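Only one protein chain is missing; all other protein chains are in place.
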Amino acid sequence: MIARVHVTLKQGVLDPQGKAIANSLKSLGFSGIAGVRQGKYIELELEDADPEIARAAVEDMCQRLLANTVIEDYTIELDG
Amino acid sequence: MAAEVPPPPEIATSHGLTAEEYANVLEILGREPNLTELGIFSVMWSEHCSYKSSRKWLRRLPTEAPWVICGPGENAGVIDIGDGLAAVFKMESHNHPSFIEPYQGAATGVGGILRDVFTMGARPVANLNALRFGSPSHPKTRHLVSGVVAGIGGYGNCVGVPTVGGSCDFDESYDGNILVNAMTVGIAAKDRIFYAKATGVGNPVVYVGSKTGRDGIHGATMASAEFDQEADAKRPTVQVGDPFTEKLLIEACLELMAEDAIIGIQDMGAAGLTSSSFEMASKGGVGVELDLDRVPVREEAMTAYEIMLSESQERMLMVLKPGKEDIARRIFEKWELDFAIIGRLTDSGRMVLRHNGKTVADLPINPLVDAAPVYHRPRGPAQPRPVVEPGDVAPPEDVMESLKALLGTADLCSKRWIWEQYDHMVMADTVAQPGGDAAIVRIHGSHRGLALTTDCTPRYCGADAATGAAQAVAEAWRNLTAVGARPLAITDNLNFGNPERPEIMGQFADAVEGMGEACLALDFPVVSGNVSFYNETNGKGILPTPVIGGVGLIDDLARTATLALSAVGQSLVLVGATTGHLGCSAYLKEIEGRGDGAPPPVDLACERRNGDFVRAEIVAGRITICHDLSDGGLLVAVAEMALAGGIGATLSVPDGAPAAHAWLFGEDQARYLMATDDAEGLVERAGAALVPVAVIGTTGGESLTVTGSGTISLAQLSESHEGWLPAYMGDA
Partner (left out) sequence: MKAAVIVFPGSNCDRDIEVALTQSMGRPPLMVWHRDDSFPSVDLIVVPGGFSYGDYLRAGAMAANSPAMAETKRRADAGVAVLGICNGFQILAESRLLPGVLMRNATLRFICRDVHLRVEESRPPFTGNYRKGQVIRIPIAHHDGNYFADHETLARIEGEGRVAFRYTDQCGKPTARANPNGSSANIAGIVNEAGNVLGMMPHPERLADQALSGTDGRAMFDGLVEAFG
């Protein structure tokens, strides 16, 4: 089973990298960009096929390591 | 005769082998090579690995001195620095990869040169670099500067080796071929130097470090070919660096080296497992059997060809003493690194590779290494330029405005924006930070230090390669002298265009001869180096750029000099003769928009006499403020000293001097500027040493004044000097 974890900064936390990307896109001539947030994508290959157990495990991984919940949110997608 | 050689198959041509080279392959093997073997020949005989165009000339460089422990030919040069210690150092280019992918190209350049140094048993203590970018107005330049600087910092900062110095200039000749030359200096116990020599039939061949992937296959051949419009399509061959793994590799290797376990060790750099295994075997006169199934890989279904040619980073090959496998394995496992015994030494003199149970290559080692081609390429003549006399250059309308403009040019501006992105203090031994004549790194736990610098003035080399290269050596020697160090030896990084063109070969040969002469006269031998050819795009070569990395020794860190003025009312004393040489000067280029004229002549006897005098004054503790005169001449040097110390100065053009602008901006060599309370004593001692000196001004105030030419505030000069690079990089 594949677990896909997206980690993003919480709303309200300044994201200097996202800001820099937005500025660069504007200087390249892309218009209509209201905002950019940069995040991380982490793909996990899990041995466990039970989605419930897997989700609980990945949830725990996010809490304890993959995300810093002081400033980051995460979402988990399971596949297979 | 070329005509008698049959055309090689397409596959050989696409591997960069000429008809003669392919015929030689057939003769050595007595049969057609298979693909893996062909790949091995191609990288072993590439310019990058074989130095086939340059070897003939490099042999002429002076490489010996009583303090040289190991000269060129090993991973790095080694010199004796006393107290049972040795300095191990080398410089290497990563030009082509950095142009294609600036961050990773520069980062892996730093990684590679670090490995060359710790492979020999030295702990790296300092990194330096020499960077050349295209014209600031070229659309790619900003992106390249940003990526290269971030890459050097990203790698060096993470491994925890301070980046203490360097140089960075701009010229349109580098628009399509930037230069990224990285230097590492390490310190080792003199009696514990490790060499890349495999001996002892039956001894295990061990692979450590990262896993092997498909990255960088044919990097060595890429670095040996000219660029064209397709450069971007070559991107997949660029390697990705992992400084974290490198840091672990440094610690693990040094830990293992403290045990009595290693016979020979070599890093897997250009041409990866191929060149490391062939070089070690050839030096030890042994054969090697490798089982490629045991090589740690990170991609599936890798072929023998790919495993042998991969340039994945952060890997080492070593030969262990029998019975030491377990000690070594424990150390590498502690550091969470791969460790695999992948083969053993044999007495066959052959490299035998097995993969999936089959023999996939069987090559004679010495014939392949010894038969690496040596080219005697035609050498075009130098074209001497006329000397520009002071009278040929109109005086500026406003001397002080010209100074301000010069200090704010891309070449002469402060490079603080760059070196503040490098951790230049980690290891807590950086005594003199970037921005001075030479960086000073304390020898850990002692009161002694190493002085380090990188130097080259490409516009001189473009005008006259021999003089320019001699000047680069002299300037490195002078920069070390100016901080009070005794210059000991150099590493070089010779960056040139396509050597198949006689004009370029001429530049190269002239430069090597000029360097050789200077090294000999200054007792400043070459102990390691690197040649980078084919820095050329669409038939247009770069300015010849023989970069010199100099290392000097300071016996007492309490007796050194810095360039910052530190007291008011001191006399400024100019050491060395001034004729007002404006040809090829920064002033001529930046203010007059002219690049003509011969570069300043280099008088090596005079260089030595003046430098020895200056060093003696510093070592005696009589002088603590000193600056070498180089780009921009006297007035720029005064301004740099004033800005560094926040104290102004007033100068007067002495009687009998050349025209004021030539005296102020001329780039005559072998000169230093000092500040002292005892000008009288200094002048007297200089007279006794037959060194020309002149008292030219005094320190004080918050501005710079040239009597009769005007005044400018330090604030204005600082704004120009510090402002250009941040503004250019979009930080203003």
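We just call them A and B in the order they show up, numbering each chain from 1.
Here is the rule we go by: a residue touches a chain if its C-beta (ideal position, glycine included) is under 8 Å from a C-beta of that chain, and two chains touch if they have at least 3 such contacts.
As the structure is a prediction and not an experimental result, all values here were calculated from the model.
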Fill in the blank from the handout: Within the entire complex, the undisplayed chain is in contact with A, B
Exercise for the section: Looking beyond the chains shown, say which of B:175, B:242 or B:492 touches the absent one. Expected result: B:242
Handout entry: Per the touch definition above, residue among B:77, B:109 or B:153 touching the missing chain
Key = B:153
Completion exercise
By the document's definition of touch, the residue of B:132, B:424, B:459 or B:721 touching the omitted chain is B:424
Practice task
Go through subunit A and note every residue touching the omitted chain.
Solution key: 13-14, 16-17, 20, 40, 64-66, 68, 70-71
Exercise for the section: Since one chain isn't shown, list which residues of subunit B touch it in the complete complex. Expected result: 150, 153-154, 157-160, 242-245, 247-248, 335-336, 419-431, 442, 447, 557, 731
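The definition used in the following text is that only the chains that are shown with their structure count from here on.
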Fill in the blank from the handout: Distance between the CA centroids of subunit A and subunit B (whole Å) is 41
